[in-house]
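Here we show just some of the chains, and they stay where they sit in the whole.
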Amino acid sequence: MCQEFFGFEGNIIDASNWESLYDTAQAQLDADKWSEQVLEQSGIEAVFLTNDFDDSLQGFDTNVYIPCLRTDDLVFHLANQEVRNRLEAATNTSLDSITDLRNAVAALFTHFKTNNAKACAISLPPSFSPSKISDAQATTALEQILAQGTEAEASHIAAMASWMFWTITQQCETHQLPFDLMIGVNRQVYPNGVFQGQDLYDSRVSLIQYQELLNAFPTVTFPISVLASVTNQELASYAWIFPNVVTHGHWWYSNTPTFIEHDTAARLEAVPQTKQIGYYSDMYKLEFALPKFRMYKRILSKVLAERYVIDRNWSEQRAIEFGSKILRGNVESVFDV
Amino acid sequence: MCQEFFGFEGNIIDASNWESLYDTAQAQLDADKWSEQVLEQSGIEAVFLTNDFDDSLQGFDTNVYIPCLRTDDLVFHLANQEVRNRLEAATNTSLDSITDLRNAVAALFTHFKTNNAKACAISLPPSFSPSKISDAQATTALEQILAQGTEAEASHIAAMASWMFWTITQQCETHQLPFDLMIGVNRQVYPNGVFQGQDLYDSRVSLIQYQELLNAFPTVTFPISVLASVTNQELASYAWIFPNVVTHGHWWYSNTPTFIEHDTAARLEAVPQTKQIGYYSDMYKLEFALPKFRMYKRILSKVLAERYVIDRNWSEQRAIEFGSKILRGNVESVFDV
């Protein structure tokens, strides 16, 4: 990244050179149209965002920065008064009943769809196992949450989360939006860590927890990513068996090619070609895309060369077409862009 | 398979050639002695079956199609009236007591042993953890099941399953039959799937669940296969520690060489040479054996070449002998053929 964008000529950043690198980088970042230049230099046509549910989605080109509705707060933090206030404000609704809630969620989807949203997204803790909750049970849960907030009993908070997750999935069905699931994250395991350096995961998770959901919504596409490499085989198997599951490339560590190479090779072999998206990554900064995708493309090329062109005697052309589908074609068809 | 058996000359089956391939294949399948020809061309001397417990085992050469007693129905579906009817009919017994049940199971084993059976087999859900159940508890469970069938309480159905599994293992002990365990399958996760396209597995399983069983039956050989690659290391360790455990080569995906290569290499290194059977696979169709075994033999050759001949400086002869033992010699000694 530093070599490409900031003219860095060394191999290691250390005490001897970080200051000059910092100055050069800062000058570039301050330049006019820097973000456009990064996009162009990186070969990026568009970026998928994950927007807070109350984002106005105004002030940027939604064909370049494509909105996606992030629903973590709605599902897991509705007991928090501030979240309910934000939802009321965003939808101009008073949240007194399950019907109000359902209407508010529908309003969010309409707002996002109107602004070119291409997906709904959520990250899920390893213990989460979605199931359909009756409106009667949800009504009781909502009453308790309205009365006691985050002090409500854990069972009510869990029931509300399940109901909300199911309701959101119904909206994905109505609006034909794919629902991105990132399964397995534990938040704030190390609360003293830096921002985005506090979370971990639990490798003891199984996609059997999603059996009821995947069967209940056959017309919703679920691009699924898992945090732990050990869950990769289950994910590949589920994508093979369930028509509505797509493997979504994401790994906890973008800097661990060993896991990515192993998991990518297994997916190429096990998952139907049209049902896998090779790679996506939390970019955090626009400049991260270029090195991250180069890393992935290097790994993908290695796997295709070794396991397909050499081992299986494929033509290079056929391998490249496979790679293009994984990297780009499937993104276009799954997310309708 | 299509190239070898049906004269297919292309590399990809698509809209342009599937019809002529279909016609050619159908003509071959209709030919006289086609199955004998497939066996000969595939280099197959015999095939291990998994037969329903009420199979008459008549009408085929049991030296070529070797019977094995499949016990899933007995262990997991005895609450089903139809299964009990089949068991009564097959053994000419009325199932009114635990003693009747035990005698019926013994009769099945005698029938199978008389017809050249070489193994007993079962597939097990990830939650199953066998333990010894007293006859008193089993009597209560049987009474409930006879009265209420599949509506009996889950605890009674589970107790019956444990008792039946233990009783079957005792028969394996008496008749010196290996008991094939395929551990980890979840049935009908996607009920709308095609036949044999509905099952999945749960990678959260541990062989510690089989501790009591493996210790209780030291003279029964247990060839064990696991569905998830992540359980492979545990299986290799158990085969190293327990004298009566043999690793049985089977993978959920026969089309995922990445997993098979990794797991095969680890087993070659970790498991005593006489205690691993390299590969078996649900064939479904006789024609599948040739491509499936070729795939495995290619992987095995690669592992032996890279990790033994090159890395460890073994002679090619020694590596080939190792491979032959894994592929064939151990099958003969474990299953007494």
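So that you can tell them apart, the chains are marked A and B in the order they are listed, and the count of residues begins at 1 in each.
The definition used in the following text is that contacts are C-beta pairs under 8 Å (C-beta built on N, C-alpha and C of every residue); 3 or more make two chains touch, one makes a residue touch a chain.
Every value quoted in this text rests on a predicted model; they were computed, and no experiment measured them.
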item	value
Given 2 visible subunits, total identical subunits the whole complex contains	3
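Criterion: only the chains that are shown with their structure count from here on.
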item	value
Distance between the centres, which are taken as Cα means, of subunit B and subunit A, whole angstrom	39
Subunit A residues touching subunit B - in the complex, by the definition given at the top	204-208, 211, 214-215, 218, 230-231, 233-234, 236-238, 240-242, 262, 265-266, 269-270, 307, 311
Touching residues (chain side subunit B, partner subunit A) in the complex	186, 189-193, 197-204, 228-230, 252-253, 255-259, 262
